[in-house]
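The structure that follows is given in the form of structure tokens.
One protein chain omitted, others in place.
Order of writing sets the chain letters: A and B. Residues in each chain are counted from 1.
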Amino acid sequence: MTGRRAFRVPFRVAAYVAGCLVAVTQLSGCGGSGHGALGGQAHVTVQPSQTFVVVGSAATVGDGLDQPMQQVWARLVWREAFPRSTIFVNAAVRDATAASALQDQVPLAAELHPATVAVWLGSQEAFDRVPVDGFATDLRAVLERLRATGARVFVGDVPQLGAVRADAYNAAIARVAADAGATLVPLHDLSVRRGDGDPVFVPNPAGHRAIADAFVAAIKGRAP
Amino acid sequence: MLAGRSVRRRAGRALLTVLAVALAATLLTSLLIASGAARSRVLDQVSAGGPLAGIEVAAAKPDPGALDSDKPRPGPPRPIDDAALHRIERLPNVKSVVPVVVNPVVIVPPVPAVRGATARSAQANQSALIRETLVGADFSHPGDLPVSVLVGRLPHAGSLTEVAVTLGYAQRFGLDRRHAGAVVGTELVIGAPRLYSALGQVRGRWTRAEIVGVVTQQAAAGDVIAPIEQAQLARQWTRQGDLATEFGVDPSPYSALFVIANGLGHVGAVRQEINNIGFSTSAPETLIESVQRYLHVVEIVLTGIGLIGLLIAALGITNAMLAAVRERRREIGVLKAIGARDRDVRRMFLIEAGTLGFLGGALGSVFGYLLARALANVVNRYLAREHLAAVSLGLPVAVLAGAIAGATLLALVAGTLPAQRAARLPARQAMGDR
Partner (left out) sequence: MHAPGGVDIAVRGLSHTYATPDGPVPVLEQVEAEIAAGAIVAVTGSSGAGKTTLLSVLGGLERPQRGSVVVGGLDLATLRGDGLAEYRRSTVGFVFQDFGLLGSLSAQENVELALTFAGIGMRARARRATALLDAVGLAHRRSHRPAALSGGESQRVAIARALANEPSLVLADEPTGNLDESATEAVLGMLTALPGDYGCTVVLVTHNARVAARADHRFALRDRALLPVPA
């Protein structure tokens, strides 16, 4: 009697397993149709992005740096002051002056409808001792045309150049920036003190770091 | 009723018989499921993860005679515009068309270097820009793309800040397949070039993107894969510069199309149609066909092994039921004495055999599926270690149902001889042997 009951168990197990199998196959039918619903049209939205343009000369191109792509100040500002979605165009041209920038750089910047433009000009003019008035006129044109695109414009002045005095240029930059509605980024105190001569700014990685810090602070609205 | 009770009465032997059938069915189903999964895996590999029925359309006129070959042999350039795209979309048996845009870019080596990158490769890459090709495709229907994810995921459709890279990118940092995942989560700085010949200068349009996955792809030659919008914006920038063609940017709005036919059988015809419209095509159809032939041979061998198992199980059924007939001579006699005809007895034993076969088949297909799953788990763990895409089994209902039906049918055939012998037993057995 007990022996027979014991034998009946495997039979029930087998029947149960068969039942489960039927259930599983039915479930798979449901799963199949469910999967079809998942394969529907996906909605694509292109996320908004803004553009950051830099106008400048040799130092802004990255001349003198071992790794310009990693170390140039403009790139540091782009990475540190803007969200990842920001597009960056470095319009700087070696040996650029305010006058040449008006030809070579400003049209490109305007084409891109940038949200932010950083401008660093004047060192070339200071070295060449170009008359300040002419420089001021050209810079004013640069800033006004950039402002006309609707961009926020940040203008850096000229750091310490050793024997070369840049005070007059810096005064002009401050005045023109104020007139054009651009934000002045003061760089005139940036320098490294050499043993005997006048203090001078050196465009090495540390120098670029310092310039970038000043621009980032200005763009983010902090005091340097 | 009686057949079921008889199975139950001799449950010990019935269980052994059922287990034999189950074992054979297990073998057969797991082999079939595994070979089915292997088939799709191998074909995936052959088609580089893309749909098997994929056709690459180049922005070029067809080269006469190229239709018979898998390799692209494009003729002179011919732009693919929206009109051409829509014309191809409307061809018969075209399931989908995915436009592809490529653009040359440079990428800035990441600082700090990618974790796990070998010292030599990292150093070599710190100073120099890396020349790359940005491949843009529409990610809104990832299933239609000739792309398969090895690590991470694909970029979201329309994203301007996400990209995927190929193993080739990882290899630049000395990362092999196993360690390619280290690049996921790092940032890529991508620059599209624009030449200003008057200034003697190339200006970049720079974007930053996070690497969200490592993939294999055959949409176009290139190691950085992005949503098509990224590639289109990059291309627009480069094309407006001087000598854009020198950078490899042709005037075609789309660099290529990836066309998916309604099944492998239509690939040839769709290729022919696209060639007639005037574009060069390529597809791995010849390769896939020959691989399929080899896989078919493997399947036949595996099925053969499973069938031999079932045959042995069937002999087991015959043997067990012959023993049952011998043991139940008296019972069969009594059945005949109370009016059972030969065919009633035969039917009883056939039902009994069928029940054993069905239970064995059902049990076996469940076990077989579980076994295949277990095997797939082991294989997938290995594949995951190797940073390869996993194998997916799905629920092969046809194989499972086929195993049950096959086992039942085989059991019926195996039960024919014992059933016949039982039916032929003289009714005199009711009186016992004398």
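Note that in this section a contact is a pair of C-beta atoms (placed from the backbone, for glycine too) under 8 Å apart; a residue touches a chain by one contact, two chains touch by 3 or more.
The model shown is predicted, which means the values in this text are computed figures rather than measured ones.
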Residue in contact with the excluded chain [from B:337, B:370 or B:398]: B:337
Among B:12, B:92, B:304 or B:426, residue touching the chain not depicted: B:426
For chain B, residues in touch with the removed chain: 1-2, 5-6, 8-9, 330-331, 333-342, 344, 426-428, 430-432, 434
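Simple rule for what comes next: only the chains that are shown with their structure count from here on.
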Centroid distance [mean C-alpha coordinates] between chain B and chain A, Å: 42
Chain B residues touching chain A - in the complex, by the definition given at the top: 7-9, 11-12, 14-15, 18, 108, 111, 126-127, 129, 138, 140-141, 143, 157-161, 187, 189, 199, 201, 203-210, 229, 358-359, 362-363, 365-366, 395, 397, 400-401, 404
Complex contacts: residues of chain A adjacent to chain B: 4, 7-8, 10-11, 14-15, 17-18, 20-21, 24-25, 28-29, 31, 39, 41-47, 49, 66-67, 69-70, 75, 78-79, 84-91, 93-94, 104, 108
